[in-house]
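Of the protein chains in this complex, one is absent; all others appear in place.
Note that the chains take the letters A, B and C in the order they are written out, and that residue 1 is the start of every chain.
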Amino acid sequence: MEFELKYTPAQEAFRQEVTAWLAANVPDGVAVRPRTFEESYALYLKKRALGRALGVKGWLYPSGEKEYGGGGLGLDQIVVLEEETARLGLGLPPYYDSGGKMGAASIRVWGTEDQKKRFLPPIYTGAVRSWQLLTEPTAGSDLAGIKMTAIRDGDVYVFNGQKIYIGSHHGADRYWTIAVTDPKGKRHQNVSWFMIDSATPGITTQPLYMLSAQSEGETDEFGHKNIIFFDNVRVPADCLVGGENNGWKVASTHLEVEHSGQGNIRTNPVWIALLAHCRTQMRDGRPIIEDPEAREKLAEIYSRLEAVRLLSTRNFWMVYAGEKRSYHGSQTSYLRKTTNLWLTKAIHDLLGPEALTSDALYGAMGGIAEMQQRRGIVEQHPGGTTDIQRVVIARRLGVGAREPQQAGRLGEEGMARKAAVEA
Amino acid sequence: MEFELKYTPAQEAFRQEVTAWLAANVPDGVAVRPRTFEESYALYLKKRALGRALGVKGWLYPSGEKEYGGGGLGLDQIVVLEEETARLGLGLPPYYDSGGKMGAASIRVWGTEDQKKRFLPPIYTGAVRSWQLLTEPTAGSDLAGIKMTAIRDGDVYVFNGQKIYIGSHHGADRYWTIAVTDPKGKRHQNVSWFMIDSATPGITTQPLYMLSAQSEGETDEFGHKNIIFFDNVRVPADCLVGGENNGWKVASTHLEVEHSGQGNIRTNPVWIALLAHCRTQMRDGRPIIEDPEAREKLAEIYSRLEAVRLLSTRNFWMVYAGEKRSYHGSQTSYLRKTTNLWLTKAIHDLLGPEALTSDALYGAMGGIAEMQQRRGIVEQHPGGTTDIQRVVIARRLGVGAREPQQAGRLGEEGMARKAAVEA
Amino acid sequence: MDLSLSDSQVLIRDSVRIFVQRHVPRAELVRQAGAGEVWDPAWQTLFAEAGWTGALVPASCGGLELDPLSAALIFEELGRGAVPSPLLASSAMSVGLLLGCAESEQRDAALTAIADGTMILIPALRQPASSWKGVAATGSSLVDGLLTGVKVFVPFAAAATHFLVTVEGGLAIVPAEAASVRLLGGFIQAAYEVTFSGVAVGALLRPGAVSFDHSLSVARIVAAAYQVGGMMEMLDMSVAHSNTRVQFGTPIGRFQRVQDHIIRLLNAMDAAKWAVYEAAWAIESGRNGVGRSYLACSTACDSAIEAANAAHEVHAAIGSDPRFGLTLYTRISRSMYELLGSPGWQRRQMADAMGW
Partner (left out) sequence: MDLSLSDSQVLIRDSVRIFVQRHVPRAELVRQAGAGEVWDPAWQTLFAEAGWTGALVPASCGGLELDPLSAALIFEELGRGAVPSPLLASSAMSVGLLLGCAESEQRDAALTAIADGTMILIPALRQPASSWKGVAATGSSLVDGLLTGVKVFVPFAAAATHFLVTVEGGLAIVPAEAASVRLLGGFIQAAYEVTFSGVAVGALLRPGAVSFDHSLSVARIVAAAYQVGGMMEMLDMSVAHSNTRVQFGTPIGRFQRVQDHIIRLLNAMDAAKWAVYEAAWAIESGRNGVGRSYLACSTACDSAIEAANAAHEVHAAIGSDPRFGLTLYTRISRSMYELLGSPGWQRRQMADAMGW
């Protein structure tokens, strides 16, 4: 076994190209935590501009096919790109477009040629930002229980209903969603998947401030989620992807992407900040890390975070190597969520009330500790609650005398494409 | 609130009588842990003899009606009796007859006058020892799924089937059990409850050695469970208690007793031994308790055990005061079981490998630690697994939009009598 | 043995419950939290009228001189309502510390003023960049009789009329005007930095026969009771949600995983509740109440976090929507976790108090 990525000369050459381009194009302060809503918005605009510049290079969605505006790059290059952007505190796409990432995955698997040509290039080039609209007030874990309808009327579908816990701040250009197209149809066979222009008349948005406002990986205190209302919204019929009443299968593609994550090989940034804090901050007249009790707690925290990191690395490799996964994605998601919640108390025990405040003077880890206290709670639920992740794990393991399930049920072609998308 | 039992002059007078009698009648060595099977058997015989002597006084089943051989005593006196026997490391009945205790509860609620006259006096006077025969190889948590049949044939029922994880060592005189009396009947409405003479022809017994051999509160390493086979066993029809096909309701009486326990106000003897061990045993040249790390672990252990003790005390009081219980019994059972399992690792961490051996020289706490390591595992399951206890708690709480259940569903009369039995 | 409440205890509990229902609706707390308001000063008048400000003050100083359990029930109900107020800090922590001091006119005057509601005395104890090692470790040095220094994580400091500060030789009561206070932002509730710059402290309150940490025994119990009340409410919310929220065609309470979250919450709550009740009885009846108060408070602190986490699992996304109200309790579970020392520190104190 080899746990580190090794690089070919070709990769190192590509790295040179990437670092040079990034040095020239990434604006200052793009990894800084904003302190006001205005700063947050300015930062968002910076990132959008950077995203478009990356899009021109084909580096925003490097795995996307060139003909649709993607980079057409192989895994070798994608890995280098991800590493170099991560080094700058960014990511690909630069954090603001997880909706585009997942939506594009579904479109690549299920879209017609025409739809790929219409929908993918704006995403791949950074022209648009997309949100996923899945949860409804009465349909959270039970996604198939959605009530929003999309009734065919000639060349359009007419949408009525609402979606909740959507997106973040600063808006989006595209929404993709599932809606009931056959109100009398059977569960799982009555919904369809749509890509919608967010400017379509009849759509209204209402902000929803959660305990943790951040989303999409942002360390941004000033964000929010949204409730989105559809009131006789007329969406062209050619925005339906994957066939009428086939939406559940289409959704299984992006749900797999969302539930499983793609694995990663990064060290938890909270850990990095925590260790640095304990090394540099004094308590009772000595660096925290010299306190035996603190040291022990740190070692315990590290051990648990390492389990998450190692299983993420395993997943990363499985995707990288094209290994078939089963429970692995949900296992890591479950462990990550439960470990992060456990971590809130562990850090609180280790650092005391300094972990609870974002105060510039007293807030531990520059406020990251305080943020983790809230996010550790809030992030239990999006993208599949811990309870739902366990449903998936049990099914994939074949517990309960059911046939063990493979990840995603996409079929071979879908699996291969998905792997490519996720890599 | 008052957390201690206070005693009236009448109680203190009764205590005098009890202690005097016990001093005169309890043989030496009755609370000693046997080291061989022979010692175990000798001890058992001692306890049986003591039980019969207590029976003559009406003190073996002090709450039982006098007309059936019980003591006819009130709670005030029963509490004193329990305290004084507990002080000697005994209990009422002296540990060997939990089957009699539970079976008698059902007979008191469901038996005819004739049955009470036949079945209760031998139990109350210590003449017989009884075992409960409930679990079958394919019916553990799902007790209603039993397969043993008892088919009416004239004046007898003919039993065929087997029961597993039964009783302990040294045999029993009576078995009580449930069996299917209507093989075509609906679940829960097809079983009946019987009191059976263990000497009935066709019954054979096979010992079953578990990881932890002890049962019925004994600190006895040489015991075992049993498998009991019924091969055309003919049982007189007047041994059926509570009516044909009414066995599930009858069972609910003793299951309530078993699941809930009766609460108690004793300090966990493992804790007492652990604290004494840490105070007296040296490690690294000082008493264990002077090691700050050990001290911290002890405090953590104490905190968790105190939660169990406090909820047991609450249950004791609820029975004592005739308060209606709902989830309380199963909650305490669940907490006790899960805490004891947690305790295995906590003690292991605190004491090291000394907790794993019964060696006379190195075994911690005179071997009690080693025994707790095994029993903490084994005792998760008898009398309702932790999973089943949680089923009961949820139902009693009314979780899941079900009507909250009261304990036992016995009706007022049954509840009152049960309370008397359990007190 | 009798684990029921006395009639007067039921009466007190019910009166607080009615107060909370009438004056502190959850919607108002949600609004306040959203608006960044810390508490409503109008409540203080009502607390004083009801006598709760003097719940633990001796009758000789105009207080109700309640037994610890009765006082705990007041705080249990306030906790159930998630009512934010300086009552715990002033009328339990400071009163406890004052009662631990040697008798003096100054002491009795302060107790009287707390009881009648004219004084809100907030203990300002915690030192920056220091772990909590007990009240005695928080003493500030005086230079020429003047107090200079910073205290942090001081609860409800903005509500104070006075601060109670440990200095060499005893406790000082400092008028709030002589200090500057600053709210600390973030998840923590109503925690402040308090800065003293050359404040003349005057006569000190001298220590009494027991340590200040012992004097806080009742404060630990009522603080724990406040958390127990919060857990009771979270349990009710969770059971209700599990019965009304339908997913996959069935109330979610039918799913064992959801049941198990609720059972965790129930067990955490009951463990803390009975530890509190027994500790209150232990103090009242003179049975190592100090050790049991540490047990009760550390159990409640651990339990409250467990309970809040479990409640969030039951509620999923809506639980993290501050408008729903659950986060009021979540925030308290975190904010009070170390108010009287971390649970680990408290357990160490317990071991000592138990005489191990």
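Basically, contacts are C-beta pairs under 8 Å (C-beta built on N, C-alpha and C of every residue); 3 or more make two chains touch, one makes a residue touch a chain.
None of the values given here were measured: they were computed from a predicted structure.
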Counting the whole assembly, list the visible chains that the omitted chain makes contact with.
A, B, C
Any idea which of B:165, B:193 or B:302 touches the chain not displayed?
B:165
Considering the complete complex, identify which of B:72, B:89 or B:140 is in touch with the unshown chain.
B:140
Residue in contact with the excluded chain [from C:19, C:163 or C:255]
C:255
Of A:30, A:156 or A:275, the one touching the omitted chain in the full complex
A:275
Give me the subunit A residues in contact with the hidden chain, please.
1-6, 265, 275, 278-279, 289, 295-296, 298-300, 302-303, 306-307, 310-311, 313-314, 316-318, 320-321, 327, 331, 334-335, 390-391, 393-394, 397-401
Absent-chain interface as seen on subunit C, which is shown:
255-257, 260
Mind pulling the subunit B residues that touch the left-out chain?
135, 138-142, 145, 164-165, 208-212, 281-284, 291, 293, 341, 344-345, 348-349, 352-353, 356-359, 361-363, 367, 370, 373-374, 377-378, 380-382, 385-387, 390
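By definition in this document, only the chains that are shown with their structure count from here on.
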Where the contacts of subunit B and subunit C overlap, which chains show up?
none
Maximum centroid distance from subunit A, chain identifier (CA atoms)
B
Closest chain to the protein's overall Cα mean, using per-chain Cα means, please.
C
Please work out the Cα centroid separation of subunit A and subunit C, and write it as a whole number of Å.
40
Where does subunit C touch two or more other chains at once, residue-wise?
258, 344
